[in-house]
Every structure is written in structure tokens, then in C-alpha cells.
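A single protein chain has been omitted from the complex, and every remaining protein chain is retained in its original position.
Which chain is which? They are A and B, in the order written, and residues in each are numbered from 1.
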Amino acid sequence: MSQTNSIDDIFEALQDLRARRPLVHNITNYVAMTLSANVLLALGASPAMVHAAEEVEDFAAISDALAVNIGTLSPDWVKSMKLAIARANKLGKPWVLDPVGCGATPYRTGVAVELAGMRPSVIRGNASEIMSLAGQTGKAGKGVDSLSAAEDAVGAATTLARQTGAVVAVTGAVDYVTDGQSQIAVHAGHALMPLSTALGCALSAVTAAFAAVRPPQAAAAAALAVFGAAGSAAAQNLRGPGHLPAEICDALYTMDRDMLVRFARLTG
Amino acid sequence: MSQTNSIDDIFEALQDLRARRPLVHNITNYVAMTLSANVLLALGASPAMVHAAEEVEDFAAISDALAVNIGTLSPDWVKSMKLAIARANKLGKPWVLDPVGCGATPYRTGVAVELAGMRPSVIRGNASEIMSLAGQTGKAGKGVDSLSAAEDAVGAATTLARQTGAVVAVTGAVDYVTDGQSQIAVHAGHALMPLSTALGCALSAVTAAFAAVRPPQAAAAAALAVFGAAGSAAAQNLRGPGHLPAEICDALYTMDRDMLVRFARLTG
Partner (left out) sequence: MSQTNSIDDIFEALQDLRARRPLVHNITNYVAMTLSANVLLALGASPAMVHAAEEVEDFAAISDALAVNIGTLSPDWVKSMKLAIARANKLGKPWVLDPVGCGATPYRTGVAVELAGMRPSVIRGNASEIMSLAGQTGKAGKGVDSLSAAEDAVGAATTLARQTGAVVAVTGAVDYVTDGQSQIAVHAGHALMPLSTALGCALSAVTAAFAAVRPPQAAAAAALAVFGAAGSAAAQNLRGPGHLPAEICDALYTMDRDMLVRFARLTG
């Protein structure tokens, strides 16, 4: 693991994020919108959900980063995603792709592949999504849930990073980040997290927020560590997944260096 | 009450559901999406929200059950509902109709009637919705809230079941399930539940999940008993409706035979 991604560096990135309060433009799915906004606010960012073709380019131009998530995609929304991405690219603003459910249907896979070809800064997905996006078959996902472990997708993530130029983050019990060359493993999170909807989507939004203050690979590692630590801290006193989203927001809001050290660990 | 619907049979259905982890395809309203996903996850199912005409047929084909809810309908969504339903029917997959607000406007009533004619496995609604859908006038609903008690709609439910071939569940302080011949009453739930939005919609999603592992009437009875028991258990220590959705998820996640026995009762 490079020093760039040590806990101290990650905590410094969080402090920078809180100081800068980046405006994160989200074009995301209906299920994840409210949670993503709350997570970004608790983290210290300023979220906005803006999707009309009539304004996405203007909004991308005033934002610090863009998060694109295809969870509840439809052709009008995909059109807006492309407009926003093109403007973000033109202005050199970072953007994150979350290819939700890639592999589940030909339409979804086709859109994900097309967007992945538009030079995202970071692609974040579960193992099934990343393997499908990299053109590997393996075990298909079950709808939007992965049937493979993140470990199984590290090769696919490396391939995908080389294909697209993006940093690729594949999340699961252990998370992996790769730029196609080096690789970081993030040990954080909790087994209850997959039982609360849209936490992965919110993580992608968090990744976009960090991408406003750090280069892609450091941003992805910071997002995974901070969000995973929040999830792990949040789950300590729960008997089920019901209060997990609220508790994660509180953990993000109160996140300090000690919490990061206690609940997240990075290895090379 | 048939033995088929005793608490033991219902708990067995829940165990089967948890073991199989059915993929439930939801085409539902914006208000209910997040809650429905969280409730299905806590229950033990795998939810997905997919509505684009370009992929609903493909997604229906890989799903174990379909839940269709017209709460925030518009023509594009209705078109997708019909495509998904047709594919589910063709493949013999169960699907549940939630005719939210049927009776409130001519457009909404017309769509509900049309979908009810497409051979749903189960129709679940409140008294006003079921009475309207059965062509009875009675007291109209107040927007999406019922002004009639479920008891008042048992006749309409029986008529509707005979008209459509669906099992009909009408929910209120007491819930009733009928296939047009026999009838089951489910005593569960809590007075706070109508004060938390979209719990009825989430219940329809739960019904779809059970329909993946049981025939329609047993599925509906199991859904009402399990969800009602969860609501009743969840409300025990609350001073208002705010935390009810999170507590219901926790109750579903921790649901065991004792909780079912304590908080749900079925009569013939």
C-alpha cells in the first residue's frame, strides 16, 4: 500500500472535503436519491439531484463532481447522463460511474458499457457488475445483488481499469481499488450493509465527493475507508438493518481519526 | 380457517422464502421504492426496481415474482407494467397488483381496472380501493387513504376475486383474504401503521415475495400475518410513527415463530 492511502492521508482528505464542501451533482436512481443526499450532507458535501436534459450541462458546470448511477435508468435519463458527462469531461471535472445491475439485462449492460467508455474517473460496482462490465461472464448477478465475492473480480477490475482509464473499485466483504497497475484492499464495513438498500449507490456518491478533493485512486480509497468505517461503526449496536442508514449518517457526521483507525484498515 | 394458513405453515413459508431468497421485480411508486426495497431485504428477498420498457420484459424473465403498484403512475410506466405483466404471465410467474388510489381519478381507476383484468395472482388494497375496483361505489377514498373499514369491503373483495381470478387481500384494522370462495381474516398490525407512508405498498411487495414460494392465497395470508406482526412488534415502544419503517425492518429481520404467534392471529 502506498503512503498516499494511509489512514492519516484519508483523514486529511476528509478534512479537506469538509473544508471545501464540494457540490456533488447526482444523476442517480429513485431508490438511492434521498439516502445519497443525506449521506453527502452528513459527510460534509453539498448534494444536488438534477436530471433534466434542459439543465444538466449547466449544473455540471457549477458542480465540483458528478455521480452517475444507472439503477433505475430509462432512455431520457441516459440522454441526460451523457450530456452531463460530456460537459464534466470538457471542464475537467471528475465523475463516477455506478453500473447498477450491469449484466442483468442487455439494455442495462449496453448502457453501462457505453458510459464506461466515456472516461469516468472512477467506476464503482459489486463483483458481478464489474465482471460483466469487463466482458467477463463468471456468475451473473441476481438482479442488482452480486453472487460473486469481490476477490473474484479483482482480475476483471484490473482489466476494466486498463480498458477505460478509470480507477475501478469493486466492493464486497473486502473492497479493492485498482488503477490497472497497483491495487489497494480496504477492510471495513459490516455484514448488515448489503441488507440496507442503496448503500452502494451512496458510496458511489461519496466517491464523487472525494474525487473533488483528491485524484481518482486516492479518492476511491478514501471513500471506501470512510464509508466502510461509518457502516462498521454504525452497525455496532443494531439488531437489524432498519436504522443502519440513519446510523451511518451519524457516524459520517461524527467521523474522526480514531473511528477511522478503529473501523478501517488498508492493505496493499 | 384452513390448516394451510396456520401460524406454523406461515412460519414455514417464511423459512422457505429466506432459503430461496426470491428476486422480486418491483414496478412501484416513487414514494414506496426505498421502503419496499428495505422491507424485502429485511424479509430475506432480493429486490430490484426496474421500469424501463427497454428491459422490463427481460427482467421479469429472470425474476421470481413481480409487484406492480400504480401509486405514481404515468403512461410510460403503465406501458412498462403491461409489458412486464405479459411476460410474467407467459412464463407462469406470480404477480401482485396494488391499485393505489383506485377511485380517486378516472385515469387511475381506468388503469387499475385494466391491470386487474390481466390475471394478477393477488390484488392487495385498502377498502376504498377494492370497492372501487370491484365497481362498487360506497364511500370513496380520500386520495390514497381509505374512508371505509376493511369489513365493508369483504363483499367487494369476493366479487373482485370472482371477476379476476385473483386472490384479493383487503387491508385495514383487520385484514381479509379471499379467493372468491373461502375467506381468511388476519388480525395483526398496529394503529400507527396508517401514519407511516407506503407501508401498504411495501406489504404488496412482501406479498409478491411470498408468491414466489407459495400459491396465491397462502402467500397473501403469510404476507399479511408476517408484515402485520412485524408492524405490531415494531410499534410496541414507539411514541410516534417516525421510526416505524426502520423498526419494521428490524422486526422482519428478527422474525421468529414466537413473534408471529404473539403478534398475529388468523381466523376463518
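The rule we apply is simple: a contact is a pair of C-beta atoms (placed from the backbone, for glycine too) under 8 Å apart; a residue touches a chain by one contact, two chains touch by 3 or more.
This is a predicted model, so every value here is computed, not measured.
Chemist: Please pick, from B:Arg108, B:Arg124 or B:Arg214, the residue that touches the omitted chain in the full complex.
Modeler: From the options B:Arg108, B:Arg124 or B:Arg214, the contact with the absent chain belongs to B:Arg108.
Chemist: Can you tell me which of B:Asp8, B:Glu114 or B:Asp145 touches the chain that was removed from the display?
Modeler: Touches the omitted chain: B:Asp145.
Chemist: Looking at the full complex, which residue from A:Tyr30, A:Tyr176, A:Phe210 or A:Phe227 touches the chain that isn't shown here?
Modeler: A:Tyr30
Chemist: What subunit B residues would touch the chain not displayed?
Modeler: Residues in contact with the chain left out: 29-32, 34-35, 71-75, 101, 104-108, 142-145, 194-198, 238-243, 246.
Chemist: Residue by residue, what part of subunit A touches the chain that was omitted?
Modeler: Subunit A touches the missing chain through residues 21, 23, 25, 30, 33-34, 37-38, 41-42, 46-55, 58-59, 62-63, 76, 243, 245-254.
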